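For subunit A:
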Amino acid sequence: MPLLSITGLSKNFGGLTALSGLDMSLEDGEMVGLIGPNGAGKTTVFNLVSGFYQPSAGRIVLDGRPTSGLRPHQIAALGVARTFQNIRLWYEMSVLDNIRVAQHYRMGYGLLDVFRRTARYRRSERRIDAIAHELLEAMDLSQYAHERPKNLPYGLQRLVEIARAMSMRPRLLLLDEPAAGLSSADVDHLIDLVRRIHDEFHVTIWMIEHQMKVVMSLCSRIKVIDLGSSIAEGSPERIQCDPAVIKAYLGDETL
Partner candidate 1 sequence: MDQTDEQRPMQKYSLNMAMAAALVGVVALAQVGAIDLYVQSVLMFMAINVIMASSLNLVNGFMGEFSCGHGGFMCVGAYVGSVLSMMLFTDSHLYGAALLPPQWAVALFPLVLLGGGAAAALAGVIVAVPSFKTRGDYLAIITLAVNYIVISAVHNLDIVGGPRGLTGMRPTIMAMGQVVDLPWMMIWVLVGATGCLFIIRRYVNSTYGKGVIAISQDEIAAEIMSVNTNRLKLITFMVSSGLAGVAGALYAHVVGYLNPGAFDILKSTEAMVMVYLGGMGSLSGSVIAAVLFTLLLEVLRPLQIYKWVIVPLILILLMQFRPEGLMGDKELSDIFPRLRKYFTFK
Partner candidate 2 sequence: AGCSQEPETIKIGFNVELTGDIPKVGESAKFTAEMIREEINAQGGLEVGGKKYPLEFIYLDNESKPESAVNATLKLVEQDGVMAMIGPNSSKCAVPAGGVCNERQTPMISPWSTNVDTTKGRPWVFRAAFLDSFQAPVAANFAAKQFNAKTTAVLFDISNDFSKAMADTFKQVWEAKMGPGTVLAFESHGAKEQDFSAQLTKIIAAKPDFFFLPDLYNHVALVVKQARHLGYAGPFMGPDSWASAELMALCGKDCVGQFFSTHYAAAGAQGATKDFIDRYKAKYGYVPDDVAALNWDATHIMLQAIQNVGKIDPDLSAQRKAVRDALANIKQFDGITGKMRFDAEGDPIKCAVVVRIAEDGQFIFTESVCPE
């Protein structure tokens, strides 16, 4: 059974069709790319999967369970984490707290525990803390634990966002243009990092990216969409030579 399967997914905004009849399925442990021209509907797909939008038509099934009608935090609790195209950290909270809060769904204690600081509360807080520190360690961010993200350079903010998503220990990680705004050197670092995360945490990754270097070197399979529907799917090599993809997206020459 695929981890995520999408069938006939459509989304309209008023008269505008952002997505029409998309099919897709992700197997457990895969790393897949999603590319397409600007405004093709890629982010919309992620928004639908993470529950921020409700689909106009079609189904999203996560590990055998349809997600329609679920609120985003419930979908997150099912194991879907994501990053955002425009970074959305909690800028005035410390990096550490950012990562703590993302573990909300598994706090496992109630309001009264908070007031009484019960053993359950303390145990849970300790675990949350431990996971946060572990992740910061793994991503080389420990020295920034008490910084506020707004004071960090853009590249680090991207990493913090990935760390935050990973602290949820998701089964499916959606990365929306993780390399945007990263310098060439940092892109290489990112590629390594994503690969490491994928291997270490056995997480399924689906990423949108315009930097071909990233998709081509990471993904085993790539989906290309344009104007809200699929135009190609296959291995990086196949996609790179697909004339439709070249025409709509890649362009045939460089500067």
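Going forward, a contact is a pair of C-beta atoms (placed from the backbone, for glycine too) under 8 Å apart; a residue touches a chain by one contact, two chains touch by 3 or more; residues count from 1.
In picking the candidates, the idea was that all candidates are chains of the complex that A comes from, given by their letters.
Predicted, not measured: the structure shown is a model, and the values here were computed from it.
Of the numbered chains 1 or 2, all belong to the complex, but just one touches subunit A: 1. Of all residues in subunit A, those touching candidate 1 in their complex are 50-52, 71-73, 76-77, 81-82, 84, 88-93, 97-98, 100-105, 107, 109, 111, 114-115, 117, 121-122, 124-126, 128, 146, 164-165, 168.
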